[in-house]
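A protein chain is absent from this complex, but the other protein chains hold their places.
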Amino acid sequence: MEENNVAQSPEAIAAAAKKKEGFWYNIVHNGPFLLFALPGAIWMIFFFYIPVFANVVAFKEFQFSPDGFLASLAQSKWVGFQNFKFLFTSDAAWLITKNTLLYNLGFITLNLIISVFFAVVMSELRHKRLVKVYQTSMLLPYFLSWVIIGYFVMAFLNPDKGLLNTMLHTNINWYAEPKYWPFILLFIGTWKGIGYNSILYFATVMGIDPTYYEAATVDGANKWQQIKNITIPQLVPLMTLMSILAVGNIFRADFGLFYTVPQNSGALYNVTSVLDTYIYNGLTSTGDIGMSSAASLYQSVVGCILLLITNAIVRRLDSDSALF
Amino acid sequence: MKKKKKIDSVTVHSFNRGTDLFFNIIVGIFALSCLLPLFFVIVISLTDENALATYGYRLWPKVWSFAGYKYLATMGGELLRSLWISVLVTVVGTVINSTFTSTYAYAISRSSFKYRRFFTVFCLVTMLFSPGMVANYIVVTNMLHLKDTLWALILPMAVSPFNIIVMRTFFKRQVSESIIESARIDGASEMRIFTQIVIPLAVPGIATISLFAALGYWNDWFNALLYIQSDNLVPLQYLLMKIQSNIEMLSQNASAGTQFGGSLMAIPKEATRMAMVVIATLPIACSYPFFQKYFVRGLTIGGVKE
Partner (left out) sequence: MKKWVKRSIGAALLAVTAVGLTACGSKSASNSDVPTLLMYQIGDKPKNYDTLIAKTNKILEKKAKAKIKIQYIGWGDYTQKMSVIVSSGEKYDIAKADNYAVNAQKGAYADLTKMLPKYAPAAYKDLDSAYIKGNKVDGKLYTMPINGNVYAQQVVSFNKKYLDKYNIDVSKINSYKDLEDTFAKFHSADKKVLTFATGPSFRIGSDLDFVIDQDYPFAVDAVNKGKKIINPYNDAKYKETLRTMHDYYKKGYIQRDAATDNTDRPLSGDTWFARQETQGPFDYGDHQLSQTAGQEIVSRPMSPAVKTTAQAGMYNYVVSNNSKNKVKAVKVLGVINSDPELLNGLVYGEKGKAWKYADNDKRVKLLKGYKENYHSAPWQTGDNNKITPTTDVTDQMIQERKDNIAKSIDSPILGFQFNTKNVKTEMTNISNVMNKYLAGLQTGTSDPDTTIPKMNKELKKAGYDKVQKEMQKQYDEFLKNNNN
């Protein structure tokens, strides 16, 4: 093994390495790792890199050919950016873009703070059995579909029979009052995902080397100092990672949250319209595959650009936390 | 084998009593708010349909009824078969998914792997763009010929790029290069290093992504919608969705298709819907503690070697 030969000088090692560094040398040398990555890579080729080319349909006016999809794709006419137009030309384009961005920024921030808070707190609670109960119940909303959550919310907000109006002795027609909904949506969206999101942080906290805490205790650090100086710094890379990934999806909104929970109420459209609901409302009746892939491509490209920018910023601040 | 005393996580992780009580109350209230919807679902599954229309969704029913469960009981055989399919797909899928995901993540987490940047980006790109339903359908049916097999439910979710990226961070943070290096000096093969040193150290991470994979498989109905035709291979979530949409259709178009026959209107739509949620949620929620167990294990200290 080259690296272990202590007798050689560093220059000699570098020279030797350079000499041997051909393509095949690298393949063999990295063989085990390549084998580890192989199944995943093959999967990505089949389930992503081959089918992803069908996205050209976004630039076509799709017509069926009796010879199958590829023939249809090939024979369809190029229309340039025609299919993208509906995303920009409408009056609501600015509103939905703004809504999507702001809500997602809200979710990224809230998710980050609250998940980390719960993960850290739960790792420090004394009754470990109780923690398991908490965690299991916090995961429950994740299992329920948005339709069910929508019903649940309605049990509270129904204007005539809802619990909230009954309890507060108010008479608010909740599904027609836009001003409450940004808070309701942010709350419900965060609440539903928090159990799921905090698991990751919890597992990370549990994976921190206990000797750190032991040493800190010996040095007389209190709990708060331990959290601040050990736990949080250990969580930062994951927090950064999750944020970068979330930025990549910032142009995608959770359709069920924005469509089902407000019961698709027209009166709330100004605060509940996001890209995904807009695309859905616009395309369900026409079902145009060109336009729907155009919409998805647009969301991806913007997300991709934002992710690259964020990653570059992070790399400058702390190269270790960056994605690549 | 292990010379050092294993430090119990309870001793390093705990608040003092006062703080503990305070945070218990906060977390407890939040946990309760999460239990509430399930309670709500159970209550509605036991509420009489006409009472539901008159009094709305309430947290305590005015008129009790078991009609939803009775209706589902009539298709008990189908439900059991689908439950078996769901369990099978979830178990096999989770094992495959967590294996492929962690090997890939491990490879790109090691700085000694020359192509790690390439494979990281290779994986990242798949998260940002989506290939579209039709194209995926063609790959699965025409290239891989998986239509109407269980593999069509398993393979489309066999790797999760998101989990790969998460696991990569896990491996980077919690499996230090020095442990691996010392194992290499001892002459251990990469495979041996991975199974005997890396995996044990990364158990909390692997348990997490396994849980994510299991949840994904359990909740998935879309692949079944696309690829499954045979009644014997329908997973639970898809079966429940089918039952639901059929009931809904029939009750909405009572007159459009009047010749449906009289007894049909007696199916309690909402109660059945909620009863189905109960059936679909309980098994997976109960399996959670199994994964939870491994969040804490694997806390071996420093550079312990076997």
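Letters are used for the chains, namely A and B, taken in the order the chains are written, and counting of residues starts over at 1 for each.
Operating definition for what follows: contacts are C-beta pairs under 8 Å (C-beta built on N, C-alpha and C of every residue); 3 or more make two chains touch, one makes a residue touch a chain.
All figures in this text were calculated on a predicted structure; none of them were measured in a lab.
One chain is not displayed; in the complete assembly it touches the shown chains A, B.
The omitted chain makes contact with just one of the residues B:Asn16, B:Ser33, B:Asn50 or B:Ser189: B:Asn50. Check A:Tyr175, A:Tyr213 or A:Tyr298 against the missing chain and you find that the one touching it is A:Tyr175.
The chain omitted from view is touched by exactly one of B:Leu150, B:Ile180 or B:Ile193, namely B:Leu150. Residues 61-69, 71-72, 82-83, 85-86, 89-92, 158-160, 173, 175-176, 262-267, 269, 273, 278, 281-289, 291 are the ones on subunit A that touch the missing chain. Residues of subunit B that touch the chain left out of view are 49-50, 52-54, 56, 88, 91-92, 95-96, 99, 133-134, 137-138, 141-142, 148-151, 154, 195-196, 199-200, 203, 225-226, 229-233, 241-242, 244-246, 248-249, 251-252, 254-266, 269-270, 298.
Everything that follows uses one rule, which is that only the chains that are shown with their structure count from here on.
Centroid to centroid, with C-alpha atoms defining each point, subunit A and subunit B lie 16 Å apart. Note for the complex: subunit B touches subunit A at residues 7, 9-10, 12-17, 19-20, 23-24, 26-28, 30-38, 40-41, 44, 55-59, 99-101, 103-104, 106-108, 110, 112-117, 119-132, 134-136, 138-139, 143-144, 155-156, 158-159, 161-162, 164-166, 169-170, 172-174, 184-185, 189-191, 194, 202, 204-205, 207-208, 211-212, 215, 219, 274, 277, 280-281, 284-285, 288-289, 292, 295-296, 298-299, 301-302. If you check the complex, the residues on subunit A that touch subunit B are 1, 4, 26, 29-30, 32-34, 36-37, 39-41, 43-44, 46-55, 57, 69, 118, 121-128, 130, 132-145, 148-149, 151-152, 154-155, 158, 160-163, 191, 194-196, 199-200, 202-207, 209-211, 213-214, 217, 223, 234, 237-238, 241, 245, 248, 289, 293, 296-297, 300, 303-304, 307, 323-324.
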